[in-house]
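Can you read through this structure? Questions will come right after.
On to chain A.
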Amino acid sequence: MNSLLKHKLAFELTAFLASLGFIVIALFFIFSRLEKDQSEKQIITLHVNNPSPDRGLVPNYTKGLSSEMMLMSSLSRKDQLTLFGSSEFSSNTNSSYIYLPEKLGIPAMGFGHAFHQNFSIYCELLAGKEYLKDSKIVIFLSPGWFETEGTNSEAFLEFVPPHFLEKIWMDESISTDYKLEIGRFIARNAEKFSNLTLRMQAFKTLYESECEFNQAAKLRTKLDKNYPVFNKGNKIKYSVEGGAKIQHRTFPNFRKLQTEAQTIFLNASANNTLYVDSLYFNEFVLQPNGAIKTGSVKPIDKENSAEYKDFLLLLKLLKDKEVNCSFVIQGLNPYYYTNLEEINPIVRSIVNELKKSEFPYLNMFTYRKADYQPGSLNDIMHLGDLGWLQVNEFIYNTYLR
Partner candidate 1 sequence: MKKWFYKFLVYTTLIIGYLFLYVLNVEEFIYDQKDIQVKSTVDFVYQQF
Partner candidate 2 sequence: MENYLIDKIEEISFTRVEKNDSLWESRIMDSITIVELAVEIEEEFGINIPFEEIVVENFETVDLLMAFITKKQSE
């Protein structure tokens, strides 16, 4: 090594060390002051004036606090059923969230619309963590979810409002592992959001600090943990209200109702052999040239399915919190879809997981035409009257017998 280089090296090193030393001393001064104003986080209580209803559908939480409150109230009421589902939550009069309160006097609320998938449900339950014990929850799974790349960014924004994120973040009793998963979701989908809120960024940083080589994130997480000043925000508490109690428990004759519903359906679908409602058939299945459209599904590799991972995550949370939860696995119409055996393996895996976790479930999926009950689906994928009555019977048997 020549002397010129040695000289230069010494020059650089002294400059670098001097600036490092300068900064360390400055930071030392600042932090010795910071430590003193450690204060307990303020708790913000959120409440609305109108008592939450005991029936109905909340499509998403973009309406603000009142819709969030309905979820929290529903979870906190041990007499009320909380139903999580997606596109099947249309206004069929036999839909559980209508049928159970109207016909049986059992309070029940539905939450969700299309795209309300495992990960959103996971976040909602995490936000309502303290109410989960003994809550009666039914989750409607659709096989179609598992063909997607997991919950999409738009659905995430609809179903996981800022309050939920804030509440989860500030809740120290929720383990980092659970928060990490939200960070993972945000980090993976970061470019699908126009920007990130402070809290979304915080979740992302947490994920990066734990799962990626990111020194800045690691340092930030350490600061957040040790100095509350850096972790701006307030704890959130929903002031929930008690609700109506179960009014009567007559056991309806589900068998009879189901047979009736099937007969009506067969009449209403008489113009085709696919067991699809005639109006629907004419509008969506029958092509202008007289041909009949068919559908096909993509085989799903469960190792690489984001949705399946989200499902396992949700299951882990439910087991962990000992939630009184049950599942409905919905079917698809095997007369319309020609290759349903392709997704049979993933449905079997789901069923196995549910069995292992000892959650009650109703499996309506079949890939065999022979096993398919006409009328359980109104069209090609949405529950019909018969299907809803079967679901209602399952819920009734699970929670009220």
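Selection rule, in plain terms: all candidates are chains of the complex that A comes from, given by their letters.
Everything below uses one rule, namely that a residue touches a chain if its C-beta (ideal position, glycine included) is under 8 Å from a C-beta of that chain, and two chains touch if they have at least 3 such contacts; residues count from 1.
Note that this is a predicted model, so its numbers are computed, not measured.
Comparing candidates 1 or 2 against chain A, the one that touches it in this complex is 1.
Contacts from chain A toward candidate 1 in the complex involve residues 11-12, 14-16, 18-20, 22-23, 87, 114-115, 152-157, 191-198, 200-201, 205, 216, 219-220, 223, 230, 232, 284, 293, 295, 379-381.
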